[in-house]
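For this depiction, one protein chain was excluded, whereas all remaining protein chains were kept in their positions.
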Amino acid sequence: MKVELIGHTPEPDFTTGMAALLTHSELQPHLLKKKDKKQVKNILDYVIKMGHTSVVEHSLFTFSISGVSRALTHQLVRHRIASYSQQSQRYVKLSNPHYIIPPSIKKHPDIKKKYDKCIEDLWAFYENMQKKDIPLEDARYILPNATQSNIIVSMNARSLLNFFDLRCCLYAQWEIRKLAYQMLKLVREVAPVIFSSAGPSCKTKKICPMDKKKCQWYPK
Amino acid sequence: MKVELIGHTPEPDFTTGMAALLTHSELQPHLLKKKDKKQVKNILDYVIKMGHTSVVEHSLFTFSISGVSRALTHQLVRHRIASYSQQSQRYVKLSNPHYIIPPSIKKHPDIKKKYDKCIEDLWAFYENMQKKDIPLEDARYILPNATQSNIIVSMNARSLLNFFDLRCCLYAQWEIRKLAYQMLKLVREVAPVIFSSAGPSCKTKKICPMDKKKCQWYPK
Amino acid sequence: MKVELIGHTPEPDFTTGMAALLTHSELQPHLLKKKDKKQVKNILDYVIKMGHTSVVEHSLFTFSISGVSRALTHQLVRHRIASYSQQSQRYVKLSNPHYIIPPSIKKHPDIKKKYDKCIEDLWAFYENMQKKDIPLEDARYILPNATQSNIIVSMNARSLLNFFDLRCCLYAQWEIRKLAYQMLKLVREVAPVIFSSAGPSCKTKKICPMDKKKCQWYPK
Partner (left out) sequence: MKVELIGHTPEPDFTTGMAALLTHSELQPHLLKKKDKKQVKNILDYVIKMGHTSVVEHSLFTFSISGVSRALTHQLVRHRIASYSQQSQRYVKLSNPHYIIPPSIKKHPDIKKKYDKCIEDLWAFYENMQKKDIPLEDARYILPNATQSNIIVSMNARSLLNFFDLRCCLYAQWEIRKLAYQMLKLVREVAPVIFSSAGPSCKTKKICPMDKKKCQWYPK
């Protein structure tokens, strides 16, 4: 899995802090811009801690993600307040088997061996079908969930906070959880105030939408 | 593929027609309701033909869809102005191989035979992994795009018009195009005015977003 | 203020309950439909109480609202996961002064008298400008926030739950709070399970996004 932050609103904490300020001020925006940056960020911090996260929508974060499974991307694109551009399996011929191996399978050498063999066979069949004039978009029906994909994703900070709420949770599927923590690390570097307390909802809101009794993370 | 319309706003043409009327009338809604139904629908028809489709958002259509591939559902859920509840591969053990066979593969008995065998082997391995304590959510990494899924989808009429624009097109992938035409048939029965001229964008807007020269459907 | 529920997905509790069931079942939707209704609603109730409200999106509620101020509608249309058709001030000539009087003004007869007079004068000027060839869309610049408007609104149940969270709160502005409680009363009649515990976020989530110390509603 390779995740990069390829673009974002410059100075996300200051820009969104200014938006917070504007709603309760008589000053025009060009005067707000001259405010002390530290003070603006303090206001943002206060506003977010009160739960008013609408202002952080004024910052967008664009990630390039590669080396993730189609199992992951099918979950990812369910987040609707976001933009996606994904490598097409209809138009892109995948020349070699690139696929994800879950850790639970890696742990069992015999299963892993069979898994590798199985996917190599699938790929040979995928290529074979194409040679026999099966269209690429149909040959790919045989490709597994494990198949790797590339995707560019943009989310605003509010949608990201929700994404982290759900996908940093221990009940989230391991691969998308791993992605979520990598994304969180990247955005925290450029927007420390917005994402200061981002994470699973048990940490951010003291709410567990799953079975907290069975969760080893949930504070006892 | 099995598609059913399991719920929708009652009288979609009249309800959305009333909304069209309200924007340009001094009358209060409870008086508008008493208007002649035929007249209201005529206004709706005029408004839609002018391209003002925002009013048709006041009607929602809920479909249950089963016997479609995960290749299809991954495309379907990219439509963001919609609601989805999909059978989870993380929680539901798929006890028998249920999968889609593309028509291009059905046509070649030898390829089809290999395709069937290949998927049966995958399923045996999927079940075998579970017996060896691989979690269901990881075992499913081996399942192919062809695997069947069930999904409940709700879209408002405006989002549906856009869905038909894109997915009734001859360039759309065959399986989702087949779904689109089945959905269109169902909604036209209950909302004939809204969907009277729904279909691919070459028909609705005389716009081809693909290569119209190569399209056998595009009017020469 | 006059609020009517002019349309909704039939049997919202059962339809959305079925969607909840489908995600964790191997059964196809047409078999789920035959399930005992009581049992389906119990599952829905459980799912909502855990905080998984995505399934209730499969029900839409359409309201006609009249006799509310433009101050209210400007707040209302800020809810983006919703559909609106509002009486246009650009196209509809408002022939008589229809306006809202806040209760705090009604309480002071002398202020109320001046308020009434002031708005009557505005209206006379509004009509006078039109006679002197000022376009309607410009003459209306003089009309006050208090001016009445009609609007048709559709929201799905998930968006409504969020609307009630925010607008049933004691800190919400009185007019939109009044609207929220009227809407809640109407939807609870047709979808008692979905909306059983809807209301301000202090009641639904034990979260106060405002100053709970100053709130007379907040449980001490």
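To keep things simple, chains are lettered A, B and C as they appear, and every chain counts its residues starting from 1.
Note that contacts are C-beta pairs under 8 Å (C-beta built on N, C-alpha and C of every residue); 3 or more make two chains touch, one makes a residue touch a chain.
Remember, it's a predicted structure, so these values are computed and weren't measured experimentally.
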Touching residue (missing chain; options C:F14, C:Y84, C:F163 or C:F195): C:Y84
Of C:S59, C:T73 or C:S201, which residue touches the hidden chain? C:T73
For the full complex, which residue in C:Y115, C:F164 or C:F195 touches the chain that was left out? C:Y115
Tell me which stretches of chain B touch the chain missing from the display. 50-52, 205, 207, 209-210
Could you please point out the chain A residues that touch the chain left off the display? 2, 4, 6-11, 15, 18-20, 22-26, 28-30, 32-33, 54-55, 57-60, 62, 64-67, 83, 85-88, 91-95, 150-152, 154, 156
Touch rule applied to chain C and the missing chain gives residues 69-71, 73-74, 77-78, 80-81, 84, 89-90, 99-102, 104-105, 108, 111, 114-115, 118-119, 121-122, 125, 129, 132, 134-135, 137-138, 140-146, 173-174
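Keep in mind that, in the parts below, only the chains that are shown with their structure count from here on.
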Counting only C-beta pairs in contact, which pair of chains has the most of them? B-C
Taking each chain's centre as the mean position of its Cα atoms, how many Å separate chain A from chain B? 26
How many angstrom between the C-alpha centroids of chain C and chain A? 33
Counting only residues that touch at least 2 other chains, which ones in chain B make the list? none
